[in-house]
Structures are given as structure tokens and as C-alpha cells.
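Of the protein chains in this complex, all but one are displayed in their positions.
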Amino acid sequence: MPAIEVRQLERSFAGGVKAVQGIDLEVAEGEIYAFLGPNGAGKTTTVRMLTTLLKPTAGAATVAGFDVVKQPGDVRRAIGVALQEAALDPLMTGRELMQLQATLHGIPKADAVRRGDALIERVGLTNAADRRVGTYSGGMRRRLDLGTALVHEPTVLFLDEPTTGLDPASRGAIWEEVRKLNSEGTTVFLTTQYLEEADQLADRVGIIDDGLMAAEGTPRQLKAQVGKPRLELSLAEGTHDACEKVLGRFGEPLPPKDGVVVVALEEGAAGIAPIIRALDEAGIVVHDLHLVEPSLDDVFLEKTGRHLEGADTDEQPAPEPEPA
Amino acid sequence: MRGTWLLMRRAINEVIRVPGAAIPGILAPTLFLLGLTAVFGKLTLLPGFSTSDFMAFILPISVMQSATFSGAATGVNLARDIEQGWFDRLYVSPLSRQALLAGHVFSASLRALMPITAVVTIAVIFGVSIQGPDSLLLAVLLAAAFAATVACYATILALHFRTQQAAPLMQAGAFMLVLFTTSYAPLDLLTGWFQEVARYNPVRFIVEGVRQMSVYGVDWTHTWRALAALAFLAVFFGTLAMRGLVRASDPKA
Partner (left out) sequence: MIQNARVVAALSMRSLRQAFRRPQFLMPIIVFPSLFLTVNVGGAGRATDIPAFPDVAGFLDFELAGAIVQSTMLSAVSGGIALALDIESGFMDRLIAAPIPRTAIVVGRLATTAVMGVIAGVWFVSIGLIFGAEIQGGVPGALLVIVFAAATAAAWGGFGAALALRSGTVSVVQGIFPIVFVIIFLSSAFFPANLLLEPAKSISDWNPMSFIAEGIRDPIVSSISAEPVLEAVAAIAGVMALGALLSIWGLRKRLAT
């Protein structure tokens, strides 16, 4: 039985805005599934529908085998939720919030205290547990939110942009925790705008743009679809047009990125040398040169014609090309 | 002088640009005027009450309430400016500290004119007689000057607490000063220790001075006492505000 099943899910808002326009997806038990897309793509709306905070206007979805519309109580019992605007009360202490969450899930007092303290320790907040949440840093709040989502040992965990706005160290800590949870059997559905996060964490990735699924698969599958490595060239001023003419002989030039000319390499790295030679013959000066393997941003680009907004441009620096 | 005028202009602009924002300022005094009259109006049946028109008797309280809220609002705005850093910019400007304070404080007087006018108009509509143009003018001047005094008090709080959270203290504190006077009844008819507090509260004389407009008509005794009390409060709060301003502008380590 899939942990999450979504069929033609739609959500419209007043004023005719269709945030989610009919999406299908499936998440298997024990998977980490990343829902990747730019701001406004419909990620948060989808998560809110799957966590029973919002009713779909069309379509259906089941989570842990329960229908989100017809069996919301059962869904709520099975899922843990850590949302983007961490739903924390700044006047409560971490421990109080954990205990409240446990009570909301019907956990008897003694168990609640034991589990709550264990979770607080697991997310590294033992020292801060009796301080008010209002004094916590952003990273601490996310960790507390994650901890409270686990108090009733859910089988499916929903994380909405869990590391947005965090420093790299905090981000790494959250990733570690997610991997650990997953290894213990928890299915994780996370939304993110960071392709590195999707790339590193997820078993499968669903790319959403403008309310529709653009692509779905394992990171490797998706990148293989896009396939070709590419060459990025920084040129002297004014030579862009001439360069494009030269490159036209080698294949379709891709949209430039921040003033850098990009060309797909049909034959892989072997295609570098002829291009350099051709540019040299045309008298075009190349300041800098990168060989880039496809990334999820490329997948996004190919499917939607745009770069992922706010994408981590984490490319591997190219090995220096050998002059022919 | 010009600096003062510019600061006043800025404070007034805030009101003009968001006219809806002025409504709460008029609503509360009007509500109290009508509400308290409906509730306690029959107090005039008591022997020794200086008038049979209760609304005329408490009109000065509504007028003073308007002045109080304008003064307090100025303090709240100052606290907001401090919170948002705008005030630091002012400090670096060549404006003298006196001009800074004067601009802030007298804008309160100007702002008070609108709710005062509204509340007096409403009272007149409900049958209160104004005891002559001299009494009206005097009442308005006293109230406007009181607004400036309250602004000084609120400024002191703003400079001390540096947060808009002090707003209730500014509003409630000043309003209590106005209420703990001959607000509902003449001095002889007040009860218990409240009577003693009212007896020695300087604001009482200002209230009585404003009351000339609707009850007594202008007479020398009420007038000079009101002016003296006002002068005392103005000097007291003005000096403290000035000192607070100077101290706040000392560069911190």
C-alpha cells in the first residue's frame, strides 16, 4: 500500500486562482519523497491538503491508507507535521509545547513525559527545553517543530521547507535527522526549493511548477533524462552574438545564465575541444570555462523552460580542458 | 523654529493622510460623553450640584480626554519612531533639543483640536449651552495646552521604555489624572479618600477651568487657578522631558 497516493488533486481559491491544477503522485512506504519547485508552485497548498488543513476542490488523496477528506481523524493520527511557519507559541517553553502535542495525540501522561524528554534530547534541545520558544534561534525552532511532530510516532512525516532560511550547519543537522528517521521506517514527504536538498536526501523527487507536475522520478533517472553535460563559457564583452553563431554549428544553444553562454555537449566531454578550436578560429576570447554535469535545475529547465528560482548553483567545477 | 514647524507638519500629516485613523480618537470621548450622561445623568438631582445639565458638567472631561489621547498618541508615535530607528536620525540632525521637543509636543496640541471640536459640537447638538465665546476659547486653549503637557509625560515614558508597549501606561496614566478630579460631581459631593485626592490634584483646576465653557462662564478665580495648575504641570513634565531627551542623545558606548 502506498504511504501517500494522490489522484488529480486540485485546489482553487476565491478569485479563480488555481494553486494546484490536477496532480498525480505516489509515495511508497519508507521512501523519502522531495517535492521540488519554485515559490508559488503549489507545494505548500499540496502539503496542506495532504495534512487535512485544506480541503481539495477536486481529486482525491489517501495518506497511510486513509482518505484525507472522508477520514481526516485517522489521517491526523498517522501523520506528523512540521510546517513552514513553524506553528510554535513564543510564550511556551519547548517542554510545554512537547507535552501539549503529546496530550493532543492522546498519549497518557507518564508516556508523554518520557517520550517528550527523549525527543527533546534527540533534537538537541535539552538545555533550552525550559526556556520560552521566543528565545530560540530559527534552527532551534525548526528542531523543536520536528521533535513535536514525532511525539506520537507517526508513520508518515510531512516537512514543509524544513531548512529554508537556515545556516548550512543547521541544515545539515536537519538532514541527518531526516535520514535517521527514514532508516527507522518513517516515510518522509518534504517540500523544498533547494535542489541540493532534493538531490541529497530524496529517494524520489517530484517537480512541480505552476500547480502541475513537471516530472517525477529518482534524482538519477531525472538527470539521465536531461542527459547531456554542458559547457558554460564566460566571454569577452560584445562577442556573444558571434559566439552564438559559432556554437549554432554544434547544437542548440541553451538560455544564457547570468550572462554566461551555455551549450549542450552532444558527445559529452569529448565535444569540448572542437568547440574551443572553433571559437579560437573565430577570434572569440574565452575568459572562463566550466564543464557541468546535469543537475535537477537542468531537469527543471528542460521541463519548464526556466531555471528554478533561488536554486543552489552547486555545480562541480569543471576539470581544466586540455587544449587540443 | 523652522525645525519645530517641520516636525509639527509631519505629525499632522500622519492624521491627514489616514483620516480613518482619527475616528477612534473622536469615538472614545464621544462614547464616554453620551454613555456617562445616560448612566449618571440623574446625579444632578443631588442638592449642591452646580447645574441641572449633567452633560454640560462632564463635557470638560470629554474635552480633556481628547487632549489626553492626543498627547498620549504623540508619545506612542515617538516610541514607534525610536523602535524603528527614525529618531536616531533626528538626533544626528542639527536641530536643537528644544526644537525637537517643542515640535513633538505642540503637534499634540494641534491634533487635539479635531476631537475637541467634534465632542463640543456633539454636546451642543444635545442641548448643552456654551457660556460665551470667551469661555469656549479659554477652554480650547486650556485643553490644547494640557495636550502638550500630556505629550511631555508620554515623551518621558517613550524615552525611558523605548517601546510601543508602554502605550497603555501613557494613555491610562494620563486619563486617570483627568478622572481623579471633580469629574462626575462638585468637590463637596465626592466621597471618601477620592475627595481628598481630587482636592489636591492640580488637574482638577484645569478641569474646572474648562468647565467654565459649559457651566460657570468665565470668572477670574477659575481662570487663574487653571492657568497656574497648567503652568506647574507644564514646567514639571516639560523639564523632565527635556532632561530625558538630552540624556537619551548622549552617545552610548
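Should a chain be cited, it is by its letter among A and B, assigned in written order, with residues numbered from 1 in that chain.
The working rule: a contact is a pair of C-beta atoms (placed from the backbone, for glycine too) under 8 Å apart; a residue touches a chain by one contact, two chains touch by 3 or more.
These figures come from a predicted structure and were not determined experimentally.
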| item | value |
| --- | --- |
| Residue among B:V124, B:L137, B:M176 or B:V246 touching the omitted chain | B:M176 |
| Hidden partner chain, touching residue among B:F40, B:F161, B:Y216 or B:F236 | B:F40 |
| Residue of A:Q21, A:T51, A:T239 or A:T304 touching the missing chain in the full complex | A:T51 |
| Sole residue of B:S52, B:S96, B:T121 or B:Q165 that reaches the chain not shown, by the stated touch rule | B:Q165 |
| Where the unshown chain meets chain B, residue by residue | 27-28, 31, 34-43, 45-46, 165, 168, 172, 176, 179-180, 182-185, 189-195, 197-198 |
| On chain A, residues whose C-beta touches the chain left out of the figure | 51-55, 73, 76-77, 79, 81, 83, 85-89, 91-92, 96, 99-101, 103-106, 132 |
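The rule is short, and it goes like this: only the chains that are shown with their structure count from here on.
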| item | value |
| --- | --- |
| Averaged-CA centre spacing for the pair chain B and chain A, given as whole angstrom | 58 |
